[in-house]
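The complex appears here without one of its protein chains, the remainder shown in place.
Coming up: chain A.
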Amino acid sequence: MTAIPRIAHRAPLLRLLALARPMRGRLLVAALAGAATTAAGIALLGVSGFLIARAAEHPNVTALTIAVVAVRALGVGRGVLRYAERLISHDVAFRVMGDVRVRIYRALARIAPAGLRDLRSGDLLTRLVADVDTTQDLFVRGVLPPAAAALAGGAAVGACAFLLAPAAGALAAGLLAAGAVVPLCSVVIARRAAQRAAAARGRLTTLVVDAFSGAPDLIAFGAAERALASVAAADRELTRQTRRNAFALALGSGLCTAVTGLTVWAVLLLGVAAVEDGDLGRVPLAVLALTALAAFEAVAPLPAAAARLAETGSSARRITGVLDAPDPVREPSRPLPPPDRPVTVRLRGVRARYGPDEPWALDGVDLDLEPGRRVALVGPSGAGKSTVAALLLRFLDAQAGTITLNGRDLTAYAADDVRAVIGGCPQDPHVFDSTLRENLRLARPGADEADLRAAADAARLLPWIESLPQGWDTPVGAHGARVSGGERQRLALARALLADPALLILDEPTAHLDPPTRVALTTDLLRATRGRTTLLITHDLAGLDAVDEIVVLDRGRVVQRGTHAALLRQDGLYRRLWAEQHNPWEDRPGEEQSASRSS
């Protein structure tokens, strides 16, 4: 059965299987239990053949006693063995999955979040997690059945070899053909068929997604009939392909049946001839024929197993891709001792990007963060604001320029030590499927009740928490589904205040909020960060007259810096952004009223 991984993508699948090495003892037990189950079924028919053939010779009843007991025992044993085998194999599959989860988690923790940028879009991360979870299926349905079939089939062939060697040879050839050759060919045929239909399938999927997601647009513009016609045309093409492929796909089942029939026929022919020549007894002939007939039960699950292994190829590729991902940041081999508080951070001529082929996210940035000062980093989306946060949190390395922390190179400290003094709320803070208390306490596991209350109070979250029937123990739901956007951001702010880093970074704390909530939260967070060393990253300019310095980023460069008042006096990006957010019609009612169309 070692031939199966050869189907394609050898390395990733083999490496995925190798992850189960610590469990090989349990896997062996599971395979043995599976083999014993199948062997019991084969033996039941073989021994029954002996019982009947021997009985036909009318011997003394005692001659059959052992056979009678064996038949009954096998009848019960098979069911019990099957039950045990299923429990053992599911247990080991779960254990393997647990191991793989931890391995993948460690790899993801190493590269997150910069290394996960590719996985952020769509549901790719969800799919990766699903990939990891399919490893349990891989063992139960993909690996153990071939192993059990090889053992049980081998035992059947061995038993037949005792009786008549050429017949055993025929049986071995037949089992190999039905259990390995035909399933592997089927997988190849199925893959070819899928490739032939891939273009038609892809086109149909695109059109169907367009038709459903764009249904209102299509209906509104009277284009629904046209869209339906193109879906129907793509569907006709795919159905035509399916029809053509059906015969190729059915070939596997037909061939398996043909091989089974032919093998039994050959074994019987060889057996009858051997009886005729006196090389084989009459009773062993029955045993031989019935054993051969039953032996094909062992290979019955193998076509499905081969298909399963072939399907797992792409999952395995994605998993090994994560395991092999390069480190997004360099860790020093001999890190400096952890930095002291308070911290001073300086960026000089910093350039950074997320990959060698990607554009510069930061292109020569200077920035000073001094103790007790609050700096706001503003600019349009894509200006590189969050990249600054990623650099300071050691999620990403700068490609050029220097970043110093208390005068020493930032990368000379251990990344975890840096994050112990530089922290805050990342963009899109995650709310875990747990209680409010646990979500807050995450920032400082040793925090006591008073600390939690103080942090929640500073983020203006306390009255809301205390108004809830379950208070601090209120579950927030998956992805914080049961809290509003404003509460979620306040929770993240409270978390950051509880962690109390020496340099507090708040990355877009008011994103995705409606205007009144945004204004209220900005007011509160400016009040809560007074006197703290803070870097506030935002595209929302409200309230920035309270910060000590505003740095305006555009396309990775600092284009302006100064106080709110000074920047408003200059002609530049800041004033344009400010004007756009503070609409003239709202600010200056009465002006330009002559242009109004009101009658």
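As a working rule, a residue touches a chain if its C-beta (ideal position, glycine included) is under 8 Å from a C-beta of that chain, and two chains touch if they have at least 3 such contacts; residues count from 1.
We adopt the following convention: contacts and distances are computed from a predicted model.
Its UniProt record calls the unshown chain "Thiol reductant ABC exporter subunit CydD", which is the correct pick from "NADH-quinone oxidoreductase subunit J", "HPt (Histidine-containing phosphotransfer) domain-containing protein", "Thiol reductant ABC exporter subunit CydD" or "Phosphonate ABC transporter ATP-binding protein". In the complete assembly, the contact with the undisplayed chain comes from A:Ser48, out of A:Ser48, A:Thr320, A:Gln489 or A:Gln560. Of the listed positions A:Pro145, A:Gly424, A:Pro509 or A:Gly543, the one in contact with the omitted chain in the full complex is A:Gly424. Looking at A:Leu17, A:Leu436 or A:Ala499, the residue that reaches the missing chain in the full complex is A:Ala499.
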